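Below are the structure tokens for one structure; questions will follow.
Heads up, one of the protein chains got dropped from this complex, but the rest are sitting where they should.
As written, the chains take the letters A, B, C and D, and residue 1 is the first residue of each chain.
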Amino acid sequence: MFWEYLPVFVMLLVAVLVAVGLFVLTSSVGPKKMTPEKAIPYEGGSETTGAEGLRLSVKFFLTAILFVVFDIEAVFLYPWAGLFSRLGWIGLVEMLVFLSVLGVTLAYAWKKGAFEWEK
Amino acid sequence: MIPPIVLHGLIYGGVAAIALLTLTAWGIWFERKFAGRMQSRLGPTMVGWAGLLQPLADVLKLLQKEDLVPAQADRTLYLLSPPLTVFFTLATVAVIPFGVDVAVANLPIGVPWILAFSGLMVFPVWTAGWASANKYALLGAMRAVAQGISYEIPMLLTALVPVIFAGSMNVNEIVRWQAEHHWIALWPPGPGLFAFVIFFLSCLAEANRIPFDIPEAESELVAGVTTEYSGMRFGLFYLAEYLHTLVASAVASALFFGGWNGIFGLPDGIHWMLAKTLTLFFLITWIRWSLLRFRADQLMRICWTYLVPASLALVMISALWVHYAPQLGPMWGG
Amino acid sequence: MNAWLLVAPLGVLAFAGLGIMLIDAFSPGRAELAGVTTTALLMAGLISVVALLSGVDPGELPRSLRAFIAVDHAGLYFDVVICAGAALSALLAGGYLKEHHLERGEYYVLLIFSALGAMILARAVDLITLFIGLETMSLGVYCMIAYRRTSIRATEGALKYFLLGSFAAAILLFGTALIYGATGHTDLAGIGNVLAAGGADARLVLLALALIVVGLAFKVSAVPFHMWTPDAYEGAPTPTTTFMAVAVKTAGFAIMLRMLITAFGDPLSASPETGWPPLIAGIAILSMIYGNVAGLAQTSVKRMLAYSSIAHAGYILVAVAVSYAAREQAIASVLYYLLAYTVSNVLAFGSLILLGSRGKEAVTYEDLAGAGRRHPLAALPLVIGVLSLMGFPPTAGFFAKYYVLTTALSIGGGMVWVAIILVLSSALGAYYYLKVIVFLFMKEPQAGAPKAVPMRSGYVAFALVLAGYFVIKMGVTPEPYLRMAVDAAQSFIS
Amino acid sequence: MSASSAARPSSAAPASAARLGVDPHRDLSDYDPEADLMVLNMGPQHPSTHGVFRLKLHLDGETIVRAVPYVGYLHRGVEKLLEELTFVQATPIVDKNDYVSPMTNEQAINMAFEALLGIEVPRRARYMRTLFAEMQRIASHLLWLSTFGIDMGGALGGGTTLFMHCFREREWILDLFELVTGARFHYNTHTIGGNRHDIPAGWAKQVHTTLDLIASRIDEYLELSTTNSIFVARTRGVGILPKELALELGITGPILRASGVDHDLRRDAPFHAYDEIEVKVQTEPDGDCLSRALVRVREMKESIRLSKLLVDGIPEGPICGARPIKNPTQFKAKEGQAYVALETPRGELGTYVIGGGKNKAASPYRLKIRPPSLHALSALPYLLPGHSISDTVVILGSLDPIMGEADR
Partner (left out) sequence: MEFAIGIYLALASALFGIGAIGFLLRRNALIQLMSIELMLNAVNVLLVAFNRVHPENMAGQVFAFFVIAIAAAEAAVGLAIVISLFRLKQTVETDSADELRY
């Protein structure tokens, strides 16, 4: 069972080798003149206080929760989709109810203004 | 003696990785030449015949640049993000069947594997933005995460349609089913084609291509997530973006256009898969060089108010279609 | 078709919940949601009462459905109790939310889905359904507690309940995983058979039993795991406290009974010396004593009622502890006690809402001072409720305690001591119940304190009348309700 | 110090701004400093600030609460410099102010000196000046359209295609200018009294062919911009500038016309040969970014029509009313002052000059230039609040500011 995944690991190994190789090459070939001016974060050339002042609105949290709601449904949808032809009408009705409940949540979130992002 | 499985693994794994990385490099060359033609200019011509060695020249140029790490940056995450992007994209390729039985790993959980890794793609983009302690990068990172996870939903739902039709999650099974029956994108017209269109748009958004490329919105956020990156690290981000586009078009052609299945009686094989992938890659490039960019909130509104309900409906319709009209094959072949 | 009647209540609630969600989303504020919720809950309760009385046999229900949800009369009985509790709290919420300007549709959606979760939990015969029901119910309740976003007390109560609740759920889950590992079954009957056949590894079973009892004890707020109860009850808006005290506790005891009787009913794990009965009896004693002792020192009526709910949990646990031997009678006494406790609790909390008006809840004793003399009719429900909780003769509470006492005494042996402690602690508890009546009628409010003026709300009044009617009826003529409880207990064991 | 200066009037915003609901000088006390507001600098070196210009944005989450523009990064002290140079030497300095339409700059300065010195410009020179101004307007609006595309499409995407095409067209117009003046960009073809270079033979025919080609191409570019649904989605209803606020801020040119004010100097105060041709003024009612874009695009077409008219109607005759220039101090003006304003692609460029300066009155005592771009930028603090960062870029692009002209 494990051998099936070997090619994947080999591929990823090659990816790692490429990445590490490039890094090593860059550090050996590239110049190393680090000056304090180079180190400050770029913000259009004017002096900056870095990124700690960033306040983020709650709509990011809302999107994350909506993502959780709809992504977990994949955990249930994929096994059903795989066996769909062998499940008969019980499977169909069950999943239509499942998807319509999701439709209701989507309509609810839509009407409650979860998707008005900016204004 | 190395058991045959291990041999198969080493060869396929290595060849696939190397082939893909070089294919992407020349994908960049193709895009620059094509963009040139679209803008009535020549594109790279200096290096090698018709600029063919331009990607190599780019790599060498980037290599000898100094790689900076900003002072307040979180060093490990900052250094780890670029290779991670390439890492996750390459992992998605492991499951795609290029030839009749030419697949790096013929896994029974094909489609969820692809979705898992394209979901993971959001992670390095976010850490890059967070680690470089720069306001623009952080804003870009937040938007990238919001866009990445939102477009994951329609992608996830429309990827269900081929699984429902073929009755198995293994991508090779799906392609074989399409070879015997019909390409999902062409028949049935309702769920098949729309599913492909939504899947294609979500892949565009996942790969952060125009018109969905808010994370690297040059004009607004300077360079978005990659503002603080320079030299080869920026090169890796750039490479990962093109690799992701190539992989997305490969997945789309495998799931919806019958990967290695040929038409007009020509023999099946890897050439068909490459042809389809490159046409989709060309389509993505064409879109990229002709459209403007959406604003962040328009982007999210499109996803949540158009794509997600449409894909929900599509899954229902395809379930009903398979249940009630499985024998309605298309007129031609299939 | 009538076989589906057994499962109809769940269906009714599910569709009612979705319907109210859509009504609230598409026409905010206009629809009278409190009324809609109560009718849906009452309808579900009525269906289960009809099914219970008409004695429908669950013949043609598909095998796959019966493997997960119980379709016996006990399930229906629990439905009745939970639907009654939820409907009455929805009525109280109708009045309370309008009074405190919290009128938002989400509350009723949460209420219905928590009631649905409680019913699934009460009917769970499989570990998976148990966990789903438990979490659906608790998540709804967490949100209802934190409903008043602006008040730090509500958020804090919700946070405490959430953290401890999910911690206990994780422990319960670990126990269920272990028992699944030991027996290979997730359905309670299957586990019971394997344990009876003695095939399981004793160490795993004992550890699993301990963890499960901990998880369940937490849900019914028995003593060692009661820390969240006073804070959650006091922080939450009063209708949520009513729902928590009523439906959540009922579902907790229902699943405890099912788990201990069907899954761990075998002689080894249910033996009076080494099995779960002594464990439950110990918890019962602790709860009774602590609940009443701590209740004495309270200045807020709501917090006092929280400690009284811990004490009542102790009383019911006594019956549960006894159920290993006198199965049918013990279970019937638990069922009856739950119904009695539900209606009397609704009376107590409902009258608190009634006496608190214009945005200021009547919470502490001083708020109630002198209210009885000024508005005798408004204070009457509180008096009846308190008497019933105390176990005063003509009310339902008295008979429920009496029934538990007779079951405990009929076993004899160690249980006699437990019965004595029950009597002593409920006598102790009488003090803080009477204190309410004393404040209502004898005491005068301080000079500046705002006097509690009853609020005009049809919903709250209707709920109190309904609950008062049942408390008196079950006290005076307990026979029909007792018969229903015994019939449900018999179907439980078969 | 007299008491009056002590009671300095606080920088009250114009009344119309209050109606717009935006007070640009709003104090941020209701936001406690360290918790809510984030200060983001779209600093001097930013890919889409059209030159060196810094915008300090106070952000609440992603929406802008207050925007503070900082100009002056490209200040060359042109006005002080011109007090040293003589009238004759002024032209090459001034045509580098608005480096996108140098022709109109040269015309402005020379018209001011001619008004001061009282020199008459012959009819052929007036025709040539008008023709050059109109062709320069086409080139300037083409450049605006291309940079607007980049603002919205990004450097590696659809925006660049629009950019490349518009620049190709602009090159042809610059080639035409090269045929006349020998220079592609900073021509120095205008002098006091008229022009220095005359139109070569056969030039008119080339102008016709080029303008026909550009006219046909413009409709093609509209598919990439004003009729493209993404472009419209990004610009409709963004950065609405009400008519009263525009007037009070002294905004002129396409931005004013896009806010519904029918004001164009070419028709209202005709100069050069505008009195002999009829200019149709383009206006849009609602004053958002889209209407500013539409006004500019329609003005381009109008300029093409005018240029073809002018090229055919150029009369014969001398091209310079004054004696050819022998020495720098040839023209002297003891006293007197003059103010001249003309319609450049960005609005009303005014030049005010007072005679009797240094070099024995051969250079102006004082010269003041009124830049339309500075007034356009002054609208930013009113337009930006309430929008997101991506909108900032679009609004800034639609105002089409040129920092060289704004900072002088």
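Just so we're on the same page, contacts are C-beta pairs under 8 Å (C-beta built on N, C-alpha and C of every residue); 3 or more make two chains touch, one makes a residue touch a chain.
Note that the coordinates shown come from a computational prediction; the quantities given were computed from them, not determined experimentally.
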Query = Per the definition of touch given earlier, which of C:Leu65, C:Ala170 or C:Ala197 contacts the omitted chain?
reply = C:Ala170
Query = Which listed residue (C:Met21, C:Ala124 or C:Ala158) would be found touching the missing chain in the intact complex?
reply = C:Ala158
Task = Using the touch rule from the top, list residues of subunit C that touch the missing partner.
result = 127-128, 131-132, 135, 139, 142-143, 146, 149-150, 152-153, 155-160, 162-163, 166-167, 169-170, 173-174, 177-178, 180-181, 184-186, 230-231, 234-235
Key: Touching residues on subunit A - with respect to the absent chain   = 58, 61, 65, 68-69, 72, 75-76
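Going forward, only the chains that are shown with their structure count from here on.
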Remark   = Separation of the C-alpha centres, subunit A versus subunit C, in whole Å, is 42
Query = CA centre of subunit B versus CA centre of subunit C: separation in Å?
reply = 53
Ask   = Just how far, in Å, is the C-alpha centre of subunit D from the one of subunit B?
value = 44
Remark   = Check: subunit D positions touching at least 2 other chains come out as 38, 40, 46, 62, 388
Residue numbers of subunit A (touch at least two other chains) = 43-44, 48, 53-54, 56, 118-119
Message = Which stretch or stretches of subunit C touch subunit A in the complex?
response = 18, 21-22, 25-26
Note = So, in the complex, the side of subunit A touching subunit D is made of residues 43-46, 48-49, 53-57, 118-119
Task = Please give the residue numbers of subunit B that touch subunit D in the complex, ascending.
result = 35, 38-41, 135-136, 139, 210-211, 213-214, 216-222, 288-298
